[in-house]
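With one protein chain withheld, the remaining protein chains of the complex are depicted in position.
Labels run A and B following the written order; every chain starts at residue 1.
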Amino acid sequence: MDLIVTLPLLMLVLLTAAGAVFVKDLIASVLILGAYSFFLALLWAWQGAVDVAFTEAVVGAGLSTVFFLLTLFSVAQKETTRRSYRFSWLLMSGLMMLGLLMVYGAQGLPPVGDPTSPPNVHISPVYLERSFEETRTPNVVTSVIMDYRGFDTLIETTVIFTAGIATSLLLWRHKA
Amino acid sequence: MNWVLETVLRRPNFLAFILLFLFGLHIMVADKHLIRKLIGMYLVQTGLMLFFITQGVKTGSTVPILLTSELPVQPAAYANPIPAALMLTAIVVGVATLGVAFALVISIYRQYQTLEEDELVRKMQ
Partner (left out) sequence: MIQSHDSLVVQTLGRLVIPVIQLYSVYVLFHSQFGPGGGFVGGVLFGASMVLTLLIFGAGHANGLIEQMAFRADGLGLLLFLGVGTLCIFFGELFFDYAALQLPGFDPASRRSFGIVVTQIGVAMDISVVTVLIFFCLSPELEGSWKNELGA
């Protein structure tokens, strides 16, 4: 993980995330969110998760931007530019304490990039070693999600199907 | 303060995750417009995915697609595929949830003709 590429990408991710919130106009805010998804996909591709980066670039930068814009056009135009924000000290102090707790909990994390850290040791070398001879699939992520952990994908497909049903139950208009 | 420097500044991904997560959570709670709350939810989801994928990075490793020319596989040469597989599911479930949330927002707008939270509470009473 080369820091020269990662640090500018991280700063771009944080800048676009801040920009998506602080801009007044909602349509501009949604398009900056699309740029945020794209920089996040670049960051993930650099760190080695290419399947996730591909999916995030298509789904996050493409599909969710389209859904956001469709919703904004379904709502009347005067709603989209008003600025509404309520600042409270209680919320700010609560989130600061949560942040300090997260930093304190980071002491237990393994060093970044360690091949002997607990996520990299128990079952994932087994999947990497046996994926080609058991399933003839060089792409280990595909064989993990479809063959070794196929139940997760089955339930996720059910969730997508349920989302389609829920959306059409809420918004189906009967044509004359 | 030494442990702060050691834990956080050596892990820039973790610092970015903390900032994205807390910022998204703050926007979800403090902002009164419903669509900005959904933007905050999206920031929380993607920040969490960044945290998980950072756990699967190995120094000097390549993408988890096996090179069939060197078949006794050394697992230290490939990035960890399991967090990537979990986050693949999480992205698609996230966009499905976003679709249902938008359906709810449009239904609320059709019923009450507003999207601000305090006007909505006033109209519902």
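Brief remarks follow.
Methods note: a residue touches a chain if its C-beta (ideal position, glycine included) is under 8 Å from a C-beta of that chain, and two chains touch if they have at least 3 such contacts.
What you see is a predicted model, and the numbers here were worked out from it, not measured in a lab.
Of the candidate positions A:L14, A:L42 or A:V58, contact with the unshown chain belongs to A:V58.
Across the interface with the omitted chain, chain B contributes residues 63, 65, 88, 91-92, 96, 99, 102-103, 106, 110, 113. Listed by residue number, the positions of chain A touching the unshown chain are 50-51, 53-55, 58-59, 62-63, 66-67, 70-71, 73-74, 76-78, 133-139, 141-143, 145-147, 150-151, 153-154, 157-158, 160-161, 163-165, 167-168, 170-173, 175.
Following the convention adopted for this analysis, only the chains that are shown with their structure count from here on.
Chain A and chain B have Cα centroids lying 4 Å from one another. Interface residues of chain B, counted against chain A in their complex, comprise 3-4, 7-8, 10-14, 16, 18-27, 29-33, 35-36, 38-40, 42-43, 46, 49-50, 53-59, 61-68, 71, 73, 75-76, 78-89, 91-93, 95-100, 102-107, 109, 113-116. The touching residues of chain A, counted against chain B in their complex, run 1, 3, 6-7, 10, 13-14, 17-18, 20-21, 26, 29-30, 33, 36-37, 40, 43-44, 47-52, 55-56, 59-60, 63-64, 67-68, 70-72, 74-76, 79, 82, 84-88, 91-92, 95, 98-99, 102-103, 106-107, 109, 111-115, 117, 119-120, 123-125, 127-129, 131-132, 138-141, 144-145, 149, 152-153, 156, 159-160, 162-164, 166-167, 170-171.
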